[in-house]
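One protein chain omitted, others in place.
Moving on to chain A:
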Amino acid sequence: MEKTWNNKAWFFVLPVLVLVAFSAVIPLMTVVNYSVQDTFGNNQFFWAGTDWFTQILTSSRFHDALWRNLMFSAIVLAIEVPLGIIVALSMPKKGVWVSVCLVLMALPLLIPWNVVGTIWQIFARTDIGLLGYTVSNLGINYNYGQNPFDAWVTVVVMDVWHWTSLVVLLAYAGLVSIPDAYYQAAKIDGASRWAVFRYIQLPKMGRVLLIAILLRFMDSFMIYTEPFVVTGGGPGSSTTFLSIDLVKMAVGQFDLGPAAAMSLIYFLIILLLSWVFYTIMTNVGADATSKRSPQ
């Protein structure tokens, strides 16, 4: 759509700016403030320069948490995106079952995150949980409280359970928007099922899938409550992701300086990666519009 140039539009944006300034900029400035100072209590602060940043960037604790979180995000994306596409492709396209499917699938998305954690914490217990009980009765030595591998499996399965529906709903929205003519053309050309998917459905879903990947990446990179309830970051620190580590440092140990420095580094990493996704996304969107316009 052609937009007119009008700087008065700023007035429309003003309420959002004021609100976000209050709820984001001021708190962020507090973080910046802490990240360059040291304190010995009594509200006395000393200039510490970039000490905290160096300390965080060279600490193996941060590296480990970052590496764990990147691994987690990669695994979760690698499972949820293909699974979400498969489920969306095999969903019914019309009738009452569509509503039923959509409502049931959206259900996990609306459960408070600590309740999601609680559900899986109980569900995976070997004594009172159906999953843990079944798995251990199959002769598998499963204990997410002691074995790091089991803890990882539990946290990943929980995240797949919790968030795959988001990918399904997005992919499904992309699928139902494909005009009938595309399928007819494919039929005339005698295209295989795979060709239909590869050259019609996947490109048409491209944009919404990028939104899905962007949202899933951001949220899996910020994950806190669910693994915290299930494993508490343990056993040891095997499921201590960045947010868990950060809260431990800021609230648990009250190391304000390092915690603030870590916050900023953490935020910058998310920002950088999300910017890359966002740039790709807007470019894909622009491509799609320019292709569509000659018709």
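We adopt the following convention: contacts are C-beta pairs under 8 Å (C-beta built on N, C-alpha and C of every residue); 3 or more make two chains touch, one makes a residue touch a chain; residues count from 1.
By definition in this document, contacts and distances are computed from a predicted model.
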{"item": "Listed names \"L-ascorbate oxidase\", \"Aldehyde dehydrogenase family protein\", \"Cytochrome c maturation protein CcmE\" or \"Carbohydrate ABC transporter permease\", matching UniProt entry of the absent chain", "value": "\"Carbohydrate ABC transporter permease\""}
{"item": "Residue touching the undisplayed chain, where the options are A:Leu57, A:Ala106 or A:Ile280", "value": "A:Ala106"}
{"item": "Of A:Ile79, A:Val153, A:Ala173 or A:Leu202, the one touching the omitted chain in the full complex", "value": "A:Ala173"}
{"item": "Contact footprint on chain A, counting only the chain that is left out", "value": "1-10, 12-13, 15-16, 19-20, 22-24, 26-28, 30-31, 83, 86-87, 90-96, 98-99, 101-115, 118-120, 122-123, 127-131, 133, 161, 164-166, 168-170, 172-174, 176-180, 183-184, 186-187, 193, 196, 207-208, 211, 218, 221-222, 224-225, 242-244, 246-247, 250-251, 256, 259, 263, 266-267, 270-271, 274-275, 278, 285"}
